[in-house]
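Left out: one protein chain. Kept in place: all the others.
Going by the order they are written in, the chains are A and B; count residues from 1 in each one.
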Amino acid sequence: MKQQQFIEHHRSVWEALRQTLDELEKPPRRRDGSDLERLPELYRRVCADLALAKERRYSSGLVDELHDLAMRGHSVLYRRKSLWWWRVAIFIWVVFPSTLRKNARLFWLATALFYLPALALGGLCYHNNDFIYTVMSPHQVAQMEYMYDPGNSKLGRSEARESSTDFEMFGYYIWNNIGIGFRTFASGIFFGIGTLLALLFNGVTIGAVAGHLTELGFVGTFWPFVAGHSAFELTAICISGTAGLMLARALLVPGRRTRGEALRVEAAAAVQLIMGAALLLLVAAFIEAFWSADGAVRPVLKFAVAALLWLSVVLYLSLAGRGRDAA
Amino acid sequence: MQLEQMAANVRYRTSWEGVDLGFVIARQWFMPLWGLWWLTALPITLLAVLLLHRSPLLVGLALWWCKPLYEPMLLFWLSRRLFGETLSWRELAGQWRTVLLPRLLANLSLWRLGGNRSLFLPVSQLERLHGAQRRKRIKVLGGGQSAGIWLTLVGANFEMIFGLGLLLLLLYLLPSQLLPEHPWLISGGDRPLLIWLANGFWLLAMSVIAPFYVAGGFALYLTRRSQLEAWDLELPFRHMAPRFRAARAAALVCCALLFMGLVPCGGARAAESGTPTVQAARSAADVTTGIGTEQVRSAIKQVLADPAFGKEKTEHYWKYIGAKRKPDEKKRLEPFAWIAAVAEVLKYLLWVAAAFALGWLLMYVAQLRAWLPRRRTTRAAPIATTLFGLPITPESLPDDVVGAIHALVEAGQLRAALSLLYRATLVRLMHDYHLRIPESATEGECQRLVRSQRSEPESAFFSQLTQAWTRCAYGHVMPTPANIALLTDSWRRYYEGGRDD
Partner (left out) sequence: MLNAPLDTVYTFETPEGVDLGLRIAGPVPRALAWAIDAAIRYAVVFALSLAIFSLAKLGFGIFLVVLFLLEWLYPVFFEVTRGATPGKKALGLVVLHDNGTPVGWTASLIRNLLRVVDFFPVLYATGLASVLINRQFKRLGDLAAGTLVVYADQGRTSVAPQAAEALPLPVAVSVDEQRALLDFAERSSALAPARVAELAQILTGENGAQAVHMVHGYACWLARGR
């Protein structure tokens, strides 16, 4: 068949597809309800025409036109769109906790990498007043001691802290903590070394600070402050670490897949964890800025709430969406 | 040149894609290009170090300034390689004068900072144009696109990034005790080690980027020629030309013979028809070497004279059109009391939002609980009423299945009998043994389901039955009455017996 005949014969189908695509690429509100059901059929026919035009070496202009049309059809037809709030709900209730449970071994590994140094340094700093200087600079130590000194009413615990300060800290926690979570994850691509260092470093610092301040006797200011949000924050750090270690696992033990393929599969799962960790960190930032910092609440109440929060985090991660993993 | 040996697809594309094609080409032949770069760069480096070793900063600057010196060789090699010809070292060494010298002084002085260096390099090296002709030519090639300049600018940045990246990497990796006490003291005469290091890394970065830069410019040049002159069509045209001309010449010869009966003229024509091959080969070589025949030259002139080339020009520039009215309220707002109030309100709003989010989540949890299990059990397997177009309901069966089958066999309707037997089996499986067969299942899938959930002999029977049925339904191979009787007996054993119990 000559090109001209070919064009005349099929032009109507191409135009129909073009109109359908124009319609479908508009936002749903502005569609005029014309016949969109024919998309798959029209698209398949244009695909067939494209293959013919290529095979018969029709002119480049014609092949390009059909190619672009097929490309548009392809991206509209295979676009994955669903109700976003439904997906958010599924994500929170099913995808995130079940993905975490599927990678439970790495999660426990990350937890150990974080808590063991924390406990070790905490113990050391509790027993030896000067040990903290091996991991932090004197300046940092002084700053930290000043912050939690019951003798002054600085940031964190003052009775009449302004709401605007709360907001400042809320912003700071989001910017800083979630950023740390993301970096912990991303640096896992260096065969896990980055994640490993991030976990150890955070564990060491947090453990040292806790041990040192307890030893100094700042129990009444430090522990009520950190107890509330710790449930979300520390768990989220471990989960970010898990996600980073998943990247490392894909690169180190790809199994029967190529490394690239393993990385793609693992990264898709890991990013679910990191999104969940970001959500946890968001909650943590909220609690830290508006609840933990509230100096008017009695420590007993804070500890009670903290226990409740820890319990809910543990229950959520271990039970939510159980049995629906495949859903 | 053989068209089939053209190693890159020079087609009509945008200027940006032209640059990208160059990067692909450079990746393909990175090692030889890289080596070639060092071939000219290494002597210069040694010379610069020898002469200027007192001030390492100047060495770096000199090496950078001399970049136009290292690039022509790469282009020379690449322009041959792209058409399937690999130059030997001997050929390269023999040609260095003609490759390196054209416009070298200009490129090293006034035009060193010209943005389109790698795009214009082929004009002087491959087309061998000078003076006004060259200026016209580069105006046409360089006009209407900005990819050439951006290639140069971005390329320079890439070098910086690589150089700096390598340096930083080294500093990261060095144990902190080994670092000099003040590594940033760059100008200190006693500790220029860091500058030497930086120079080295920079040179390395330059050598890595240079192949990409030269190939990018060359591919952009080819792309521009495709855009402006349909150069990509010229290649196949040249390839076809001898055949076209020969055919037409042969036609002319026939005419001549017919009209005049002059034989010698035909010989002359035939001889002439050979020449285009030679000519095409030469002009094809022109594409790579750039030596134009007089004819091509004049044609180029003709093209260049055309107003469509190099006349239209749109220039964008920023012009100061005077300041807009200056904002009056220059005074800085001080934190007023209302801010605290706003913050307070926002805080409560956030609490409310958090409460809403929690409530919403709980609502969905409730919904999910209601949804998911149902989806699992009821949606996954609704009881089918038809399978492969056969009605599968208890109502569609006669009360006495075995009797009905016998009657059908007696009447010679073997197909109907087998169909009834098959349907009856499926109905029993689904309704008495609660086998969940989805409506979409095929015969094979039914077989697999039965095998996984029913006893060994029963599934063996079902396999036989299925086989008989599919052969009958799709293969039109009729079962024998004896066969049906056998199957019916088995059926009664499995399903009628089960019911009586």
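Everything that follows uses one rule, which is that a residue touches a chain if its C-beta (ideal position, glycine included) is under 8 Å from a C-beta of that chain, and two chains touch if they have at least 3 such contacts.
As the structure is a prediction and not an experimental result, all values here were calculated from the model.
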Checklist line | Selected residue (touches chain absent from view) among B:Trp37, B:Phe120, B:Phe212 or B:Tyr494 | finding: B:Phe212
Next item on the list: May I ask which residue of A:Ala16, A:Ile189 or A:Leu216 touches the chain that does not appear here?
Entry: A:Ile189
Notebook entry, point to check: Considering the whole complex, which of B:Trp77, B:Phe162 or B:Phe462 touches the chain not shown?
Noted result: B:Phe162
Item checked: Given A:Met136, A:Ile274, A:Ala293 or A:Val313, the one touching the chain that is not displayed -> A:Ile274
Check: If the hidden chain were put back, which of A:Cys47, A:Met147 or A:Val297 would touch it?
Finding: A:Cys47
Checklist line | subunit A residues that touch the omitted chain in the full complex | finding: 2-5, 7, 43-44, 47-48, 50-51, 54, 56-62, 64-65, 67-72, 74-75, 78-80, 162-172, 174-175, 178-179, 182-183, 185-187, 189-190, 247, 260, 263-264, 267-268, 270-272, 274-275
Check: Since one chain has been left out of the picture, which residues of subunit B touch it in the full complex?
Finding: 4-9, 11-14, 16-17, 19-21, 23-25, 27-28, 84, 147, 150-151, 154-155, 157-158, 161-162, 164-166, 168-169, 172, 208, 212, 216, 228-230, 233-234, 236-241, 243-248, 251, 276, 283, 299, 302-303, 305-306, 308-309, 332-335, 339, 342-343, 346
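Here is the rule we go by: only the chains that are shown with their structure count from here on.
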Checklist line | Euclidean distance of C-alpha centroids - subunit A vs subunit B, Å | finding: 29
Next item on the list: Can you check the complex and tell me which residues of subunit A touch subunit B?
Entry: 60, 89-90, 92-94, 162-164, 166-167, 170, 286, 290, 324, 327
Notebook entry, point to check: What part of subunit B is in contact with subunit A in the complex they form?
Noted result: 11-12, 335, 339-340, 343-344, 346-347, 350-351, 354, 361, 364-365, 367-368, 372, 375-376
